[in-house]
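With one protein chain held back, the other chains of the complex are shown just where they sit.
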Amino acid sequence: MFIQTIKTPGLAHLSYIVGSQGTAVVIDPRRDVDIYVDIANKNECRISHIFETHRNEDLISGAPLLAKLCGAQVLHGPHADAEITYAVTVHQDDQVEVGNLRLEVVETPGHTKDSISILLFDNDFAEGAAGIFTGDTLFVGDVGRTDFYPLESAHVAGLLYDSLQKIKACAPAAIIYPAHGAGSVCGDGMADREFSTVAHEVKNNPLLKIDDKQEFIQQKMAEQHYLPPYFSEMERLNSQGVNTSVQPKVLTPLPHNQLNKKYQQAYLLIDVRSIESYLGAHIAHSFSLPLDMITAYAGWLFKSDDKIVIIADDQHMASQAALQFSRIGYDHCEYYFSANLAEVSAKGGDFVSVSPIPASEVKSLVEQDWNLLDVRKLTEYKQAHIAASKHIFLGHLAAQLSKLNPQDKYITMCASGMRATVAAGYLQANGFDNVKVFMGSMGAWQAQDYPVEKA
Amino acid sequence: MFIQTIKTPGLAHLSYIVGSQGTAVVIDPRRDVDIYVDIANKNECRISHIFETHRNEDLISGAPLLAKLCGAQVLHGPHADAEITYAVTVHQDDQVEVGNLRLEVVETPGHTKDSISILLFDNDFAEGAAGIFTGDTLFVGDVGRTDFYPLESAHVAGLLYDSLQKIKACAPAAIIYPAHGAGSVCGDGMADREFSTVAHEVKNNPLLKIDDKQEFIQQKMAEQHYLPPYFSEMERLNSQGVNTSVQPKVLTPLPHNQLNKKYQQAYLLIDVRSIESYLGAHIAHSFSLPLDMITAYAGWLFKSDDKIVIIADDQHMASQAALQFSRIGYDHCEYYFSANLAEVSAKGGDFVSVSPIPASEVKSLVEQDWNLLDVRKLTEYKQAHIAASKHIFLGHLAAQLSKLNPQDKYITMCASGMRATVAAGYLQANGFDNVKVFMGSMGAWQAQDYPVEKA
Amino acid sequence: MFIQTIKTPGLAHLSYIVGSQGTAVVIDPRRDVDIYVDIANKNECRISHIFETHRNEDLISGAPLLAKLCGAQVLHGPHADAEITYAVTVHQDDQVEVGNLRLEVVETPGHTKDSISILLFDNDFAEGAAGIFTGDTLFVGDVGRTDFYPLESAHVAGLLYDSLQKIKACAPAAIIYPAHGAGSVCGDGMADREFSTVAHEVKNNPLLKIDDKQEFIQQKMAEQHYLPPYFSEMERLNSQGVNTSVQPKVLTPLPHNQLNKKYQQAYLLIDVRSIESYLGAHIAHSFSLPLDMITAYAGWLFKSDDKIVIIADDQHMASQAALQFSRIGYDHCEYYFSANLAEVSAKGGDFVSVSPIPASEVKSLVEQDWNLLDVRKLTEYKQAHIAASKHIFLGHLAAQLSKLNPQDKYITMCASGMRATVAAGYLQANGFDNVKVFMGSMGAWQAQDYPVEKA
Partner (left out) sequence: MFIQTIKTPGLAHLSYIVGSQGTAVVIDPRRDVDIYVDIANKNECRISHIFETHRNEDLISGAPLLAKLCGAQVLHGPHADAEITYAVTVHQDDQVEVGNLRLEVVETPGHTKDSISILLFDNDFAEGAAGIFTGDTLFVGDVGRTDFYPLESAHVAGLLYDSLQKIKACAPAAIIYPAHGAGSVCGDGMADREFSTVAHEVKNNPLLKIDDKQEFIQQKMAEQHYLPPYFSEMERLNSQGVNTSVQPKVLTPLPHNQLNKKYQQAYLLIDVRSIESYLGAHIAHSFSLPLDMITAYAGWLFKSDDKIVIIADDQHMASQAALQFSRIGYDHCEYYFSANLAEVSAKGGDFVSVSPIPASEVKSLVEQDWNLLDVRKLTEYKQAHIAASKHIFLGHLAAQLSKLNPQDKYITMCASGMRATVAAGYLQANGFDNVKVFMGSMGAWQAQDYPVEKA
């Protein structure tokens, strides 16, 4: 009887495979499903069932593909917003036997209407569930967001409250296995810790501690979450089921003398290297989007049908980037370009840089004619920001670009300089010639004890 | 904040690494310690401390070696039977901060007098421990054995009872992280399941459910455990600390024409292939001990200073065998011999076989002049055995060999045929020429509805 | 400028990838093509062209699939027996530039009419070819077989003679890169050595040393080669091009209690473990075909549309077996069954054994009523055999089974016991109840100095 957690960084997505006596079940598989088959094989198990705790909106579900590959059945909760064409609907108390294990459905709507949790019983030690897969209903330190139904926000928050009480009642001694960890766009307050129990959450989870339903509803309705535009596409795709595997298999290398010709017009050039590399030297008209920020920001800044050239340190990094894109349905990474700017330059190619500047220089420049653009989330901005700064969330930069003037001078900032560099690259690629990055950003500013404002 | 379980099959040993913000702690490392360093590196952590929950008697501790390698400090509980020369003694409530984690010592004597458990707190969600490393005090489905102090058996069983109450009280909501899983020689009743919580154990663990101390003590004293002779050597070595790494690095291949010469006298020939292979054909005078039975039976059948030739399907299998031996302090695996018996024979070498026989044939032969030797544990034998059978536990075969007559005919049996083959090989290598293996053994016998006895 | 040899054991197939300055070319890819893409990626190259030195008859070509995957062009020689639908035809002196490399076609018909060799020039050191890909025209120690056109055997042998002279003339200083090594069914006399030069072959290769065309033709016509029935299927498939990847992706594990039911009728049970394991214990009605003999004998003993259950030590071994089958177009390995016969028996399942016997016992039994069946190649048999033996080549056993009587007693033999075990398993699965294997076979017989005959 084994259980294994499969973490997908970037998305902070957690999926699970649990097996006993030759059979295994997968919960919430991601699109690149080989890993589940490998684990099943290693444990000499056949994957018989795949549970989806809800219709995912932040990533492509691997359930249809994995089901096809293994001859497994996909199980999905009731009340989905659109028909899940590839799955069988399960309801409260439905059970699946897996060797000496028993999985049992608990309907836990709220985050979505089709959300379920799944109790995990050991037939040999069956007094109460040993574990519970909580999907996006209950996280370590947080609970699911409830902003997906704007017209019924109080209603679904109330549903979530009831669902949480249900979990507390039916699995008080269980380990929780949620669908996301810290860093996910599906919640703000998740713990960095990867393990917890229902009992521990009851004592520590700020939202689970709330005993009053109305107070819970009000607190949930007061939350502010961003809704990336690609979510609706994920919802559409995950209803009908994506059963093609991750694309592309091969990222064709593009020689150094070819990039400047036709590709710059037909393709997005996306530089996935570290921000330090991008600041140092990058290809003209290329965007910065470091590897581990792809799943968080590609859905805001680019379109899923854009054709892409990945600029990376090496093929491995480029493949990893293509995989990240593919996990959220961006399947058109076609070429890899090796970011050896010294070589590119030595062959006559152009390069561009962006200057990173320290707090002291920012302080001095904003007193001159430079604009300071803070691209953090609104919640971060409200907690503390620099008086002279203007706020546009990085995710909104594409939509609000017309509010900025390419002739003006901009210093971008965020919490550390990461998102600021992505923003600076976005501006520069869109014709802003005077852009600098505030390195260290809010952290560096506060380390100098410079004044901040709150709102 | 990550936690990772390192499973060591054979020993069914569980060790852990837990880290946060650049620092990590290891609990109960095994001798081959590279895996901890690899995980720490991957998580960009430095291993600062190593906890030993008790002085291990069934495996070589990797704590001294890992400490030397990483500059870490080893922490060990008080009241050890012998001074732990390489470790700092910690006491109840002693704490170690690891990034945003806090580890806190709970003295839990019983299994050994120096047993401790370690509470795991998340400073951000600190209301109660989120986890507890329970060593050999509390397992999933079982508790630690208490037969190591024969003169004070009631006393230490009572200590264990108190320790368990302590755990229930101080970590009711915690996940448990024990030092062993199912298959370990450190307990009989461990669950096959790899995960549990204190709360779930309280409801399901037969021994944790006992509320009466005297009843608990009586039940523990009634348990029967085997004590392999190598345990005392492990205790000695683990007190002084083994800080040489796993030996050998290189297992020299031995050509097919060399084995029959000098090696058969100076070396033990141990065939670690599947029992089916051994039955089919093996080198004369070689012992059978399949790869995953090494840690359980080598300590009974062979001496730790024996020089060994490993006979295996390939070098990889041989290296795995040498590693298994090394984990329990058998460091003299020097040669690897490829068990291609067709090749060996084609070059003029000898081979031997053992006939596996089905239940029907066993039934018929024991009515003639064949002896049926059951090598299971006494507890298994008592539950059900064949009337005509004689019992000698496999682990006692070496010591009780003189009770058997090499001129007699023996059919060996166990539960399935695995241990029976090891026993048959042991007899054959010791000059018993008429040996057969009851394939399927007790399982096959009962599948035929043949009569059994209980005792 | 790199070159890498990809060896495929079993088929003894050699393929190559050679690259320079961001571009690479593959020669004679096998069906599982990921390895070429991986090497290209690692060397930051795009695969632009794929050469086929001839239409392969012993394995599925990976050229169509790799071409589709990489957008590469497949190049094939002229005069193919059937149109190669997926390839461009190249002729003598046609060239392909690959970075600083130049590849140039040499038409070398003989083995097949469409055979080409490919010269490899380094543009910076261009005085003569540095290497030559010789396909099945010239091997290390041997030359290609010329028995594929029975009606024109002298003609094609003569073509090969001329082709070899051509190679000697145009690439005297080159390293040779042939399509097969020792163990291939495409030749008998190949050296075990993996590297050679044209100049070294001129001095050492028995057939290349022949200066007289007629003598060469006569010697080639006197050669005797076996032609496995699956060759014609390979030819058909490789003309039209197989562009599905290796099947299956997942080999479903079959629980121990299921095999005896429906599967034994609808499926071939093929046991790919070592012969020692099979001899020791195997599932009734299962065939023996050890992993590394699959590509050599599956094409003789089984049909490519048979549905197969692979019996193996573990999933990894089963997957390797399925891969071997897939390389020769056997795509119906559907299940994996773990060959733990002790477990199977303990659950009431049946097992069968085959007794291996030494030379002395063979000598004695053939003087009684046992038949001795030698399954080696005819060439081996002619060199030396036991007087009492009857010869049927293992590959012909299926076709000539009616010549044997299931009521009779058979001892199978070969050179060592490997093929003898495959033969014994084949007989046993076909209802022969009295079968033994001569372990060591001809080697063991001769080691005893027992008498042999020649013919």
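Every chain is named by a letter (A, B and C) in the order it is written, and numbering of its residues begins at 1.
Criterion: a contact is a pair of C-beta atoms (placed from the backbone, for glycine too) under 8 Å apart; a residue touches a chain by one contact, two chains touch by 3 or more.
Quantities reported herein were computed from a predicted structural model and do not represent experimental measurements.
Colleague: May I ask you to name the displayed chains that the omitted chain touches in the full complex?
Modeller: Across all of the complex, the chain we cannot see touches A, B, C.
Colleague: Looking at A:93, A:343, A:433 or A:453, which makes contact with the chain not pictured?
Modeller: A:343
Colleague: Touching the absent chain in the whole complex: find that residue among A:276, A:433 or A:453.
Modeller: Within the whole complex, the residue contacting the unshown chain is A:276.
Colleague: Touch as defined at the start, partner being the missing chain; which of B:252, B:364, B:379 or B:405 qualifies?
Modeller: B:252
Colleague: Since one chain isn't shown, list which residues of subunit B touch it in the complete complex.
Modeller: 21-22, 37, 41-42, 44-46, 69-71, 249-253, 255, 314-316, 319, 338
Colleague: Residue-wise, where is subunit C in contact with the chain that is not depicted?
Modeller: Touch with the absent chain occurs at residues 1-3, 20, 100, 122, 124-128, 130-131, 140-141, 172-175, 191-197, 199-200, 202-205.
Colleague: List the residues of subunit A that touch the chain left out of this view.
Modeller: For subunit A, the residues touching the absent chain are 273-282, 313, 339-351, 353, 355-356, 358, 415-418, 421, 439-444, 447-448.
Quick note on the criterion: only the chains that are shown with their structure count from here on.
Colleague: How big is the gap, in whole Å, between where the Cα atoms of subunit A centre and where those of subunit C centre?
Modeller: Each chain's C-alpha centroid was found; their separation is 48 Å.
Colleague: Quick check on subunit A: which residues sit in contact with 2+ other chains?
Modeller: If we look for residues of subunit A contacting two or more partner chains, we find none.
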